[in-house]
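Before any comments, here is the structure.
Here the complex is missing a single protein chain, while all its other protein chains stay put.
By letter and in written order, the chains are A, B and C; residue numbering begins at 1 in each of them.
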Amino acid sequence: MSLFSRRRIYQVIEKARAGDVASKVFDVFIISLIMLNIILVILESFEDLAVKYEEIFRAFEGLSVAIFTVEILLRIYTCDLKFHMRNKFHSFFTYIISPLAIIDFLAVLPFYLPLLIPIDLRFLRILRLTRILRVLKFNRYSSSLEIIGKIIKKRRSDLLVTMFITFLLLLLASSIMYYIENDTQPESFPNIIASFWWAIATLTTVGYGDVYPVTALGKIVSGIIALLGVGLVALPTGIISSAFVEILKRKKLLRKLNTASFVEKICGIKGD
Amino acid sequence: MSLFSRRRIYQVIEKARAGDVASKVFDVFIISLIMLNIILVILESFEDLAVKYEEIFRAFEGLSVAIFTVEILLRIYTCDLKFHMRNKFHSFFTYIISPLAIIDFLAVLPFYLPLLIPIDLRFLRILRLTRILRVLKFNRYSSSLEIIGKIIKKRRSDLLVTMFITFLLLLLASSIMYYIENDTQPESFPNIIASFWWAIATLTTVGYGDVYPVTALGKIVSGIIALLGVGLVALPTGIISSAFVEILKRKKLLRKLNTASFVEKICGIKGD
Amino acid sequence: MSLFSRRRIYQVIEKARAGDVASKVFDVFIISLIMLNIILVILESFEDLAVKYEEIFRAFEGLSVAIFTVEILLRIYTCDLKFHMRNKFHSFFTYIISPLAIIDFLAVLPFYLPLLIPIDLRFLRILRLTRILRVLKFNRYSSSLEIIGKIIKKRRSDLLVTMFITFLLLLLASSIMYYIENDTQPESFPNIIASFWWAIATLTTVGYGDVYPVTALGKIVSGIIALLGVGLVALPTGIISSAFVEILKRKKLLRKLNTASFVEKICGIKGD
Partner (left out) sequence: MSLFSRRRIYQVIEKARAGDVASKVFDVFIISLIMLNIILVILESFEDLAVKYEEIFRAFEGLSVAIFTVEILLRIYTCDLKFHMRNKFHSFFTYIISPLAIIDFLAVLPFYLPLLIPIDLRFLRILRLTRILRVLKFNRYSSSLEIIGKIIKKRRSDLLVTMFITFLLLLLASSIMYYIENDTQPESFPNIIASFWWAIATLTTVGYGDVYPVTALGKIVSGIIALLGVGLVALPTGIISSAFVEILKRKKLLRKLNTASFVEKICGIKGD
């Protein structure tokens, strides 16, 4: 196989198969580059460092984006090998709207965007960290990630209803609180949106302490919200716990039905 | 069927059946109106907006209440088609005490009440948001909402006992704290009711930081309460988790018993 | 049966059987008295009320304690009807060390104690609320209370180990934090005991905000402790959840084995 054939490029940029040294090197190189990018984003947030080493930061940023851009182009170039669609355009479209492609794209966007419009989106560079998930896909943690993803997806409907109830509760609580506390502390509860901030801090039991009720009625409402916050934790936990229990059971059941030994043990009719 | 027959009106204001365009339009219109109402309640809480657009707010409020009132009247007019009672009065009574009717009624009450008694109950308008639940009933999230409702109902007794134990703990903690901290910080713990506020903030782990113990003994009691707060979360979570696990199992069991294939697989006595 | 026979007294002061009016009246009377006592303890904590209605408070307190004392004496008088021991003294001893008797005794203690030693134990009066649990025993919530009690008892060993690990973690964290933060904020972390207060507030995620790290190292340790706090909630919740799941399953299994219909359905060997 030629070194630069499209198939070979695809193999290298995708998950490394056992023994494929070039692909492994590529993976390690990309992960290292991502890590260095994250560290640099953090270091650059220190003002003195940002000023002192501005040129190094810029150079490294340019180099990184160049490499990431080439990577994206190679992925687009080989995308029909991944998706096996009817035609190239279909593969391209399927790749372009895949979550991983969007993450890759967002990771280089902050570099190219200021060339077009003058908005500072540098913080999007932190999205590069999410690219590590791509690597995670390839190792022994992938099944855990898959299970967690599957559980959240499976119970999406239950979790969304929980979120809707939570939102309803937050809106109701913040409205009531606004009418109760606005007269006494107009600076803490100036309107319902500001009061919403208090509601979230209370219901999630964060309780920063920057906004809290001072009237008797306000304290009663706040207390009820805080107690409901305990229930708020119980609902998603129950949903996710039961999903975990179910998935584990199904896994085990499948294994047992396959081997059939369990069935025979249970019924003691091995000799039938 | 006539456009304005009672049956037709009932069909339109109730859940839209597939293909019933008029009913679908009515649903979307009511949801939009509810959403607009919520947004206006929020906007009106901004003092400058409330002053500037007072007339618009008033006009929209009047229009909304008019529409909602007509809707309520239509529901009452057609309620015997919903409840199939022996007589119209019985149906009317069953409708009037149903939770959805009460929510609908409370949503327009704040407009009519000031005409009778001069109390400001405008914040009740936020109850209109709860009307969205009526819409939720009609879509694919309804089964999730039903399951959550069923679980809370089924474990009502366990949850109530948990709440009673929590209340007992709060009362005990706030009394002890009052006797401990009252001498040192009489402004933070002036009486048991005020001390109750601290107890809730601690047990639910909100911890605003407006009231906290300063004496050594107070800190020990507070620490114990905070640790019990962790257990407080564990109890309802355990109750709800187990209920979810049970409901999922029952659902699956029912499916299996129906198809009977599982039973045969388990016992291997298909040919009996 | 004579009105004042020991057996009759026992029936009246114990759980009311269906139709026993006198016993029911006694139950309601005692519950009302307990509720009034709780309310008075709370009201008395308001200084102005305590001064203004001092005599009423005193009179009611005297009356309550008199009634509660008579009740205790009657329970002791009839205790051999409850415990069926070999002799009266054995029954008396069994009663005296039972949790309910200790609660009853503690509820009147604050009145009699100052006659002997001049310590203010009035706050113990709030223990009277726990007496309501006695009533709870008699109604439909008793099984819930029993299940929760059984679960905590059954998993006592697991929960104690969790508590020990928590304590270890708290001690370790507060020691480390003392050595880190003591130099920078000697007033917030003057010694390990004070630092323990911070550790509890962090691990339980209360976070009052009266004490928090300011050094970089302290913030790192604090962050780790806060994240471990999330795990701290997960452990008891997992323990209690699984116990609930198990108890529910056992209950259902027992019912099924009794009716036997489930077994037959599963195996399809009804006609054997």
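FYI, a residue touches a chain if its C-beta (ideal position, glycine included) is under 8 Å from a C-beta of that chain, and two chains touch if they have at least 3 such contacts.
Everything numeric in this text was worked out from a predicted model, so none of it was measured.
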For the chain not shown, touching visible partners are A, B, C
Write down which of C:Ser23, C:Ser91, C:Ser144 or C:Ser242 is the residue touching the left-out chain.
C:Ser242
Which of these touches the unseen chain: C:Ala59, C:Leu73 or C:Ile193?
C:Ile193
Contact partner of the left-out chain, one of A:Val41, A:Ala107 or A:Ala173:
A:Val41
Chain A residues that touch the omitted chain in the full complex
38, 41-42, 45-47, 120, 122-123, 126-127, 129-130, 132-133, 136, 140-141, 143-145, 147-148, 151, 163, 166, 193, 196-197, 200-201, 204-210, 232-233, 236-237, 239-241, 243-245, 247-248, 265-269
Residue-wise, where is chain C in contact with the chain that is not depicted?
157-158, 160-162, 164-165, 168, 171-172, 175-176, 178-179, 182, 190-193, 195, 201-202, 205-209, 212, 216, 219, 222-223, 226-227, 229-231, 233-235, 237-239, 241-242, 245-246, 257, 263-264, 266-267, 269, 272
List every residue of chain B that touches the chain not included in the displayed model.
205-209, 237, 241, 245, 267
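The rule is simple: only the chains that are shown with their structure count from here on.
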Where chain C touches two or more other chains at once, by residue number
205-209, 237, 241, 245, 267
